[in-house]
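In this view, the complex is presented without one of its protein chains, the others remaining in place.
Here the chain labels run A, B and C in written order, and each chain numbers its own residues starting at 1.
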């Protein structure tokens, strides 16, 4: 039992934290939001150059990390800084799937930051069900024709490619019969739009899109295991990001309580707020332990891993809501304004519950998995 | 719209409150608990003489009240005093059923307090399901033979008679096929025991008990509507009792906060406790409104009435737990002792959630009734 | 005890319903129901319709052109207009300033300003809060120095709701530094077109510039714009705050929100079922509905007491806290209900007549916005913390 970071990881964490602290300003985030891609080109390049994308891959895959704790510490720092560069989508999801399904040649470019692969999996009626794939891929003489629509494809306007899930057999929510296809973004028809919490996403129209044979990644109809595994890693990443967001929010709120005076004394001297803030802190420590639990069980047997996925995401969702609501409340009016730093962090943390299954979804799933 | 009590009700409330304040002492409750019947003979007689039992019946039935608000104010006062005389069981349940099913001759004696009819309906595997009746009654040449067992028959050792539900047709949880039989207690086989919160109850063995033809009350197999109605009235009564308990607990706790000093000042000056106590008070006001809602809808159409039954019992359960736990916590160690007044009230309030369906039971039921 | 409305009250409710059926423009109720942005013209249109019927100022006495409705009638009116998705009545002139002028204004002020509020000639906004003051309203720093027939006003107000639409502002200003903070405050009416006034919008979490900062740089205000006596403004301010508390429970809003939540939960697919069939979600909805059923009765109890002439005291603090909890919980559940489509933020889709389609179902983005926007309910008008302290002192005597 050991809760210390290795020296390498400590260095990565320190370096990343320093870099983000020096680089990420409200102006940078605002101009990223207003840009056409919804991202900061400079920040992406900077992170890639630092090797942050590489930290999400194992040495076998051409990276220098890739374990659960590498993901956790990377995304905790990204969350702390409130950045919304698509490392989760392009690194953990698309990158992880490509690496796992044997498209090794691309991974090098992904790590370098030059090839940017969005991940198009969710669909309008799918809500949080990972196996929900209504989009179909039909074999043709020289490849495949896709039919369907993907929703909220994160960072598509920033991507050069997109990894698309489509069904080559089975019913809409079957786990078997799901295949992955890699497409260049150019020529695709989509509508993109900004997101609460930063960045842009798109609704992607795949109706009648034809792709060549070699667009298929991995075995036909056999993507499920890799999908579920990469989803578990994504939940670890977003949970760690949520933890980082909580820490920054906690720091802002504590500082505000220490300095803001009302009725003649710092509001942090009011016992009712002290006790509530103590409860917030306790819950953030719970969130930290939940992230550690998931990060440490990503490579275990499936049921253990997935139980931790659902336990962690459930707890993160509950604590996230508490942290958002209490921090805004303790700030008062200023906490509701978009220009104060809290606003962006609070929105981003709120949105965590709308990805990869919300609090209730994972509570039910935890019960099912525990009964199994 | 009018939330004032009529003059008659105001007089009943004032009189009852005064009588109980003067009569009910810790010693009286303790000696009732230790007595063989688990009740105070004097208190019962006193209440009957005051006409308190009569207040639970309409004029048509020989009483002088009987409406929801009569029940509410009576049981609120009984709760406030923490007494556990079986007015609910003998007045609202057995008495109400006998009155409704046409055994009018007995009601007069019940109102006078001389005939005491316990109500034996719950069964070991029935939990909170009102229609669960596994006990059977088989017709014989000169009457009926009962087979089965009734659990937690409240105040049976104090009763002269017992009203027993038994199935004359149908399956265990059918609403039709339930009949009621009135039996003298003498000669019955039961095991009685004390209860958390005061009083005694019994497990009643009805295996092979024979009763004459005229033991049947109302129509054979047709007791359901009256049962459900009297159950709704019982929920109103116990909810009002819970409200009275909450009020006494609130008064004790507020007084304790005002007088008990720690770290050099009354603990009620600590803001964290002030704010929590304010929340407790708000929830007690919610409980009061819930009691009013149910009392005002007892005679409405079935679905409206039963929605209010479940809404009120759910809310009372939630608020009850909050009031118990916060009041003990704010008292500290003294709140956990049996000799301090809080202990008895807190136990009694806790037990309210274990009768007529708990918080979750009624939440699910409310959802079902709302969908209907 | 009788939980039912009297026949007179039922008749009034029928009258309001018929009026809404007849006069509330569908264009407006569609915007409100759909969470669309309301323009200044939308509010003015609705105010004019109400004023014609005599119900714009339900709380004012007849002599000033009001509806002279009692507390229960006002509640019925609120309930009906909210569930019909009528725009809210902008409160600053009607609910706040009007009663202050009627009680403390001089005859000239009454004659000039009250009709203008009803006619829509003036759009008032509120200059109470200042940066860094929060719930501590008495710490007013904006100064007004008397020079001849004018006051010279300097300072800053904030959280001024819809100040961007206003041509008039009523302000608490400091006219003296002697004595306790409450003692040197005056109540001043200021024309927003006066030189030296700058309005800066504050964008809130939902992306909307609902509130503003208002800066005063040597603003010259005629002395006749003083309400009541100099340095007595705190009395008028407290009176205004009491009146602001009408409909503090927000029962109508909560009911409309719950109905909308149920509709959405019935539409949202959740695996093989709809969300309304998900037992955990159904339980949360049921619990908040049960809370609302009780709170609505608490509200009626307090209204009935008010209609019978009892002054509502700290009870309104209880209503504000519980009403807020219920509305915020409904907002949170609605946000949860819309699922992944809570994420897109397409501001233009909220404008009437824009051709921008919403992303996902049209109810999704307003759900997220309402969640963030209604965090304000527990902050403004005396935060929940301030209300708990009031309850603790006034009722619990702690």
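Operating definition for what follows: a contact is a pair of C-beta atoms (placed from the backbone, for glycine too) under 8 Å apart; a residue touches a chain by one contact, two chains touch by 3 or more.
Note that the structure is a prediction, hence the values are computed from the model and not measured.
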Discussion item. If I'm reading the header right, one chain is hidden. Which shown chains does it touch across the whole complex?
Written reply: A, B, C
Worksheet item: Looking at A:110, A:178, A:277 or A:345, which residue reaches the missing chain?
Response: A:277
Worksheet item: Quick one: which of B:109, B:174 or B:203 touches the chain that's been left out?
Response: B:203
Worksheet entry | Absent chain, residues of chain A that touch it | 1-6, 9, 69, 254, 257-258, 266, 268-269, 271, 273-275, 277-279, 281-282, 285-290, 292-293, 295-297, 308, 311, 314-315, 363-364, 366-367, 370
Discussion item. Contact with the hidden chain only, please: which chain C residues?
Written reply: 279-280, 283
Worksheet item: Residues on chain B that touch the omitted chain in the whole complex?
Response: 122, 124-125, 127-129, 151-152, 173, 191, 193-197, 201, 203, 260-263, 267, 270, 272-273, 321, 325, 328-329, 332-333, 335-339, 343, 346-347, 350-351, 353-355, 358-360, 363-364
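As a convention for this text, only the chains that are shown with their structure count from here on.
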Worksheet item: Roughly how many whole angstrom separate the Cα centroids of chain A and chain B?
Response: 53
Discussion item. Need the CA-centroid distance for the pair chain B / chain C, whole Å please.
Written reply: 43
Worksheet item: In angstrom, rounded to a whole number, how far apart do the mean CA points of chain A and chain C lie?
Response: 38
Practice prompt. Mind pulling the residue numbers of chain C that touch at least two other chains?
Written response: 385, 388
Fill in: Sites on chain B at which at least two other chains make contact
271, 274-275
